[in-house]
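Missing here is one protein chain; the remaining ones are kept as they sit in the complex.
The block that comes next holds chain A.
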């Protein structure tokens, strides 16, 4: 660095630059400019291209020789063609005039910001869609807003969201843009006519579908007539993304693009991410509605606590992560790594929220525990607690359904649930093993073992650990509770139920 200062020609004025050019030779500078990845062009006094480098030519999508003499409007008109889409790449350009007053030339440097701008728009949509989740809206409002967000922030001219209720099979839809009224009913009609609907394919396979020039290929197909209705359409290609909650299909999201617009992999990935977010919004809305209508007062209190521990904390985290992603993105230059990492964490959190919601919805469905059996119910609950606490939880038990009465199943399920909550809140554990043991004589045992800090089991039970209530539950189920722990751990909570099952021979 010191040697630079000693060079007389080093500096920042144009005179010093001339000296530098003379020293290294104009050819060297010319080849550096030619190879520069950003666009560099020189315009003459009539604002026609005199020279453009390779980078600039490739941004403009033509050979340099074909561009010479072209008017500068070619750079400036990031115009919109009749189909309503950006016909040209979006350019960010800087002009600096030079030369004599009567023969002004212009040096233009430019770069393609189409992708950067699209990413920005998508990120805004993503964060807005994520923020929607925390707003308590009716399901119809959620669907309409999602469709609006997608339409407003992507190049899609229309967006439709269709949901199939897993229990009733009812279809619910939201739409924005150029979609006919009663969109869901029309889809249903076309399906009845045997139309090979992409939405159906996406719904069945759980994979995003791209229908390139879809309009062109279905326009004259009578089976699609109900969807297309009358009149002209301004879309051609469609992308259908599944709305999936942990492997379960809830519905699909369809984005339609104007003729000439070619959605790429990134658009598909974006719509899929929106689909994930939509799934959370939808499940959350359903859950809240369900608690309102079906739970008893005591149940509601317990669920309110569970909701606070699980979903509210997750929503809080989702909102914070969303803000963090926004901050990382708004940095100059954007911190792409943090953005990507933040979005990955958002997706992971979203998956966890689904696990918890499923466990809660499961508890709300009358008879669900008895239908699926104790082991399945505990497994679901364990997945939910694992998602919220980061604990590794392993559940082992017999594959066949344990023949227990509904009342006993209820007591045992709550007992294991309380034991798990204790571990998550107080034990400072990393791993939990829940094992169901059976003997031929018909004895049943359920063991919850953790590697946490433990406590003095011989002392009076600390009230907040709820061991008294667990012991009462064990008794009501016809068994007894055995707690083995010492300060420093580990802790084993076991419920023993002799003769709870029919004896095997």
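We take it that contacts are C-beta pairs under 8 Å (C-beta built on N, C-alpha and C of every residue); 3 or more make two chains touch, one makes a residue touch a chain; residues count from 1.
Everything that follows uses one rule, which is that contacts and distances are computed from a predicted model.
J.: Determine which name in "3-isopropylmalate dehydratase small subunit", "Response regulator", "ABC-type lipoprotein export system, ATPase component" or "Carbohydrate ABC transporter permease" the UniProt entry assigns to the undisplayed chain of the complex.
T.: "Response regulator"
J.: Of the residues A:117, A:223, A:290 or A:426, which one touches the chain left out of the display?
T.: In the complete complex, the chain left out is touched by residue A:426.
J.: Just one of A:219, A:269, A:320 or A:407 touches the chain that is missing; which is it?
T.: Once the missing chain is taken into account, the touching residue is A:320.
J.: Among A:19, A:139, A:225 or A:349, which residue is in touch with the absent chain?
T.: The one listed residue touching the chain not shown is A:349.
J.: Kindly state which of the options A:390, A:403 or A:499 is in contact with the chain not pictured.
T.: Of all options in A:390, A:403 or A:499, contact with the hidden chain holds for A:390.
J.: On chain A, where is the contact patch with the chain that was removed from view?
T.: Within chain A, the residues touching the omitted chain are 131, 134, 308-309, 312-325, 327-328, 331, 335, 338, 342, 345, 349, 352, 388-390, 425-426.
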